[in-house]
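Note that one protein chain is taken out, while the other chains of the complex remain in position.
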Amino acid sequence: MPADARKRARHRLSIARGHLESIVKMLEKEDVYCVDVLRQIKAVQGALSGASDVVLRGHLEAHVATAAERGDTVEIVEELMEALRYRS
Amino acid sequence: MPADARKRARHRLSIARGHLESIVKMLEKEDVYCVDVLRQIKAVQGALSGASDVVLRGHLEAHVATAAERGDTVEIVEELMEALRYRS
Amino acid sequence: MPADARKRARHRLSIARGHLESIVKMLEKEDVYCVDVLRQIKAVQGALSGASDVVLRGHLEAHVATAAERGDTVEIVEELMEALRYRS
Partner (left out) sequence: MPADARKRARHRLSIARGHLESIVKMLEKEDVYCVDVLRQIKAVQGALSGASDVVLRGHLEAHVATAAERGDTVEIVEELMEALRYRS
């Protein structure tokens, strides 16, 4: 993975982990309200999608765009299509 | 939030947090492969969707199903529709 | 289904059908560009999500919010959770 993408993805995922930590704490309180938790989980899912986009862009640029030069287009595309299935 | 839903959602999110922790660690290695990271992020997103479903079911049963009895159907439904928008 | 939701959902889905028709036509042309088609399909998916939200809101207000009064909360919630799974 390109170094820049690796660094940025790690940064985003570290923030998402902290956010997830706070939701786990929220759920320790008996009076926590369901919809507040739904919103917070959705925010973490959005952060994960953002990190996923960083990784995907790095992969497209570094590995997919160079596939024809290497001669492994079919394998690289098959691998990516499988990873993108049910992408949220 | 119903106690059972709270407990199960917390359990699922704790597991997702540990999984996210492992992805952050993966990204410390220079030779990490993009598609492996994409797959792992997707797995965490699936776990978050599962936790979200637990919370949603608890909310539907405890708060939405009783709205007509309380007389706040429009507010409760509006609040839930907003939270469900862009649900991954 | 509440009459208003039925009417609005039908209107939205009729528009989506026309849009889908135009994409099928686009694909008759040999020089059609992939990304243009991807964008158009995504626009139809957005329209379907919009129609789905209209139906969901009507269902929450008319059937889910009144479940406790009828005494069929568990069945109604189970049915809805199943329909919402993999909601795009």
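Side notes on the structure shown:
Per-chain residue numbering starts at 1, and chain names A, B and C are given in the order in which the chains are listed.
Please note the rule applied: a contact is a pair of C-beta atoms (placed from the backbone, for glycine too) under 8 Å apart; a residue touches a chain by one contact, two chains touch by 3 or more.
This structure is a prediction, so every number in the text was calculated from the model and none was measured.
When the full complex is examined, the chain removed from view is found to touch A, C.
Contacts to the hidden chain, counted on subunit C, fall at residues 1, 3, 5-6, 9-10, 13-14, 16-17, 20-21, 23-24, 27-28, 30, 32-35, 37-39, 41-42, 44-46, 48-49, 51-52, 55-56, 58-59, 62-63, 79-80, 83-84, 86-88.
The chain not shown here touches subunit A at positions 53, 56-57, 60-61, 64-69, 73-74, 76-77, 80-81, 84-85, 87.
Here, only the chains that are shown with their structure count from here on.
The mean-CA centres of subunit B and subunit C are about 22 angstrom from one another, to the nearest whole unit. Here the CA centre of subunit A is 15 Å from the CA centre of subunit B. Contact with two or more other chains is made by no residue of subunit C.
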